[in-house]
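Handing you a structure now.
Here is chain A:
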Amino acid sequence: MLNAKIPDGPLEKKWEDYKGHVKLVNPANKRKLEVIIIGTGLAGASAAASLGELGYKVKAFCFQDSPRRAHSIAAQGGINAAKNYQNDGDSVFRLFYDTIKGGDYRAREGNVHRLAEVSTNIIDQCVAQGVPFAREYGGLLSNRSFGGTQVQRTFYAAGQTGQQLLIGAYQALERQVALGNVKMYTRHEMLEIVMVEGKARGIIARNLVTGELERHAGHAVLICSGGYGNVFYLSTNAMGSNVTAAWKAHRKGAHFANPCFTQIHPTCIPVTGEHQSKLTLMSESLRNDGRIWVPKKKGDDRRADQIPEDERDYYLERRYPAFGNLVPRDVASRAAKERCDAGYGVGTSKQAVYLDYADAILRYGRIEAGKRNLSGTSDAQIIAMGKEVVKEKYGNLFDMYEKITGENPYEVPMRIYPAVHYTMGGLWVDYELMTAIPGLYALGEANFSDHGANRLGASALMQGLADGYFVIPYTIGNYLAEEIRSGALTTNQPAFDEAEKSVRERLETLMSIKGTETVETMHKRLGKIMWDKCGMARNKQGLTEAIEEIRQLRKEFWSNIRIPGKINDFNPELDKAGRVADFIELGELMCIDALNREESCGGHFREEHQTEDGEALRHDDQYMYVAAWKSVGTHEWQLEKEPLDYEVVKPSQRSYK
Partner candidate 1 sequence: MGLTGLFLIGFLVIHVGLNACIFADLPFLNPSDNGEMFNRAAHFMGSTIVTRILELVLFAGFILHIIQGYQLEIQNRKRRGTAYSVGLGNRGSKWYSRSMGLLGTLIFLFLIVHISAFWVPSRITHDLAPVAYGNGVEMHNLYLRMFEVFQSPLIVLLYLVACASLCFHLLHGFQSAFRTMGVHNKKYLTMLKSLGYGFAVVVSVLFALMPIAMHFQWIKPD
Partner candidate 2 sequence: MPSATVRAGWCVRFYMEHYNMNLTLKVWRQDNKNAQGRFETYPVKDVSSEMSFLEVIDLLNDRLVKEGGDPIAFDHDCREGICGMCSMYINGRPHGPWHATTTCQLHMRAFKDGDTVVVEPWRAQAFPVIKDLVTDRSAFDRLVQAGGFVSVNTGNAVDGNAIPVNKDNADASFAAASCIACGACVAACKNASASLFLAAKVSHLALLPQGQPERKSRVLSMVAQMDKEGFGSCTFTGACEAVCPKEISITNISRMHKDYLFAGVAADK
């Protein structure tokens, strides 16, 4: 039975009480304790920096050439915090409540409340590090609104909040490297967890430049390797984003929780062809001012500007008058899919809807004319002024759209379509962020804990930094306090020999297959199965088929893959092969989980379970639990359920109408 170890007491006192009673490690002992951190995104870099500052000996690993390139960098829109600087009724409780509700009541109350509590510290910390957040003329921090909320609590730095926050964490990390507290291993990939006496005691990592396998011992291992959206091949994740570290942990005994909870982001640039290697997100902040529509007539082939106003269907505003274009991501995505499936899609592929800024441009233009006390301005002048304002707010996003599509979004509406963006599922962790393996932690997107079945915009950055800056520095001490007697660790022991041997054999097997299919094509095929049958809408038949198809694909992969080059060399194809092999295994588990969850909630939409007007239909009586899967064989998993008890929030059907 999984024990989440949620502290007793009233919700708002849990974290404070925990901090007051948690075991501590004295500074002299911290120097003797080694912590291994996999991944240097927001969670990993912030954890590495904070633990380094505390005095632990930290080793941090990333597969990129610099820790600053982790994919957190690509987050555009912003980071939430319950600061209530706007005096619009925000509070820790509201952020907590919005997150629980946004997650469709599939997240833990205790974790989420803690997240809301520390959210304010994150902003303070980042400002102190020199993160250049957007500011008002008075010099104070600026906020904007995001999907699924009715307050303005999102802090941002133009369209690159992720990059600015990551650079803040990266700089803090490099400072610790300079001070000798953190040792950084770039272009390294973790390929196995080493277990000694039932505890995580180290890793086997591969130097991606030389191909050599390395052993690293640690008193604790932190997996901060991000999400697994690339299982769909096409996603907004970086090309290198992978599940390998989390998957190795899973195969060693860590539970994988809610793997089927994937977030499909509603505003991405549509697919153009077979050649496509990745999808590009257009920030959710665009929904602040943009209006989403499709033609009212089926298969309308007219250009957007030729479709008159009364022949446009602003379907989000029509269906959800209260939240309009700012409904949560899962709702917006499904609504877009519903329109396209019904034949109202636009563009050559018909798999797209319009995101239109014409109204916003006019509105801002008029405001601007008012500000400047202009009268008798022509429409053209108003539009020109409006475009200036829009450019100021969203210029970099518009430029990006233009570069990719060749179309000018100031003149014609953007075409958008949902794409895989984030994975709420991940390694099961308790309140202390520890997996089922003692000494093995999971932070950030790699764990499952805070977003339930759907994540609200601007909450991923918040969670990554909360885990790294403000949670793990406290909770890890509770475990390490017991480890001070372990003394210095050696990699010279049978467990390391075995782990290294198994990694080596796997690599050698991969190289020896010498088949005909490239890793890329295999990955594409997996992605297609996942998107078609375990994507935005799922059903029993499709999922059953998918499981079979993935098993076939796995066989084919291990008998027909072709990897060029050598093992002991810089060999990106080999790196990728290992990752895709893990994705294939994960894909199977995702389908199993989706099949098991006979309800619709958040990002998981089972066609069999919907209300009359097509909204997700939860079955709280049967599925109010975290589905934590334990690996017991190649194709076998054991389901362990962690029941979700809502003490404060009363689950209801989510309504954004």
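Criterion applied: all candidates are chains of the complex that A comes from, given by their letters.
Assume contacts are C-beta pairs under 8 Å (C-beta built on N, C-alpha and C of every residue); 3 or more make two chains touch, one makes a residue touch a chain; residues count from 1.
Source: prediction; values computed, not measured.
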Name the candidate, out of 1 or 2, that touches chain A somewhere in the complex. 2
In the complex with candidate 2, residue positions of chain A that touch it: 46, 49-50, 53, 64-69, 71, 73-74, 83, 85, 121, 123-130, 132-141, 157-158, 160, 162-164, 167, 170-172, 174-175, 177-178, 184, 186, 209, 236, 238-240, 272-273, 275-278, 280-281, 303, 391, 395, 398-400, 402-408, 410-412, 469-470, 473, 516, 518, 520-521, 562-565, 570, 572-573
